[in-house]
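Apart from one protein chain that is not included, each protein chain of the complex appears where it belongs.
Showing chain A:
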Amino acid sequence: MSTATVEKETTGAPDGGSAASHKISVTFRLRRFNPEVSAEVTWQDFRIDIDPKERVLDALHQIKWEEDGTLTFRRSCAHGICGSDAMRINGRNRLACKTLIKDLNPAKPITVEPIKGLTVLKDLVVDMEPFFQAYRDVMPFLITSGNEPTRERRQSAADRERFDDTTKCILCAACTSSCPVFWNDGQYFGPAAIVNAHRFIFDSRDEGGEQRLEILNEKEGVWRCRTTFNCSEACPRGIEVTKAIQEVKRAIITRRF
């Protein structure tokens, strides 16, 4: 560890000029809200010098650490797996840790907002509780009957492939908070909950599929989906969310008729 630091220091000095040259000046327009200061929402501009190959999360870090320590946002792993830093960047839901600045047209101000449809607590932090409530409501766990097998529950590769796409969900809420039905009516389960129900409904080892389909057949279930494909477009994991929702709809219909 110490060698890395020393190396960095020695190489950093001669490269100081060139290191600064590949940086560009980018304006970040952040939506600020601090209930302890003001009831008003404001847009604040920060102009920083940053390497365009860095990510939006790095820019937020630089702003928080060097410009304004009161900036509040969530992030944990910073490598696109924990799902903490979903935010609305240039009007689209993305993970700040997977969005490179060079992909965003840095010539214009880059807007960063909290995801929509959830209570804004401070700056970019929203209350995720309604989102997780919908997740819990679809029972996202293995339901079986009978005796527990002494060894693992076996499954063929084809059976595993059936729900492979929906196992990729990291619960970042990018899909649910991009859904126009969810924006207007938070009672809707939302794409993420349906994706996680899909993961168990189409699992050959699971026996609670009928229960989950019954839950998603509710008034606020899959029938509220308008197939606008916002969720599929927003998903940072590339899950075909709308397709999963349609598959759940088809499963409900084929089980009823």
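Following the convention adopted for this analysis, a residue touches a chain if its C-beta (ideal position, glycine included) is under 8 Å from a C-beta of that chain, and two chains touch if they have at least 3 such contacts; residues count from 1.
Note that contacts and distances are computed from a predicted model.
Novice: UniProt names the one chain left off this complex as which of "Fe-S cluster assembly ATPase SufC", "(2Fe-2S)-binding protein", "ABC transporter permease" or "Succinate dehydrogenase"?
Specialist: Record says "Succinate dehydrogenase".
Novice: So which of A:117, A:209 or A:236 would be touching the chain we can't see?
Specialist: Spelled out, the listed residue whose C-beta touches the missing chain is A:117.
Novice: For the chain that got dropped from the picture, name the residues of chain A it touches.
Specialist: Considering the whole complex, chain A reaches the absent chain at 27, 31, 33, 35-48, 67-68, 116-121, 127, 130, 133-134, 137, 180-181, 183-187, 214-215, 217-221, 223-224, 226, 249, 252-253, 256.
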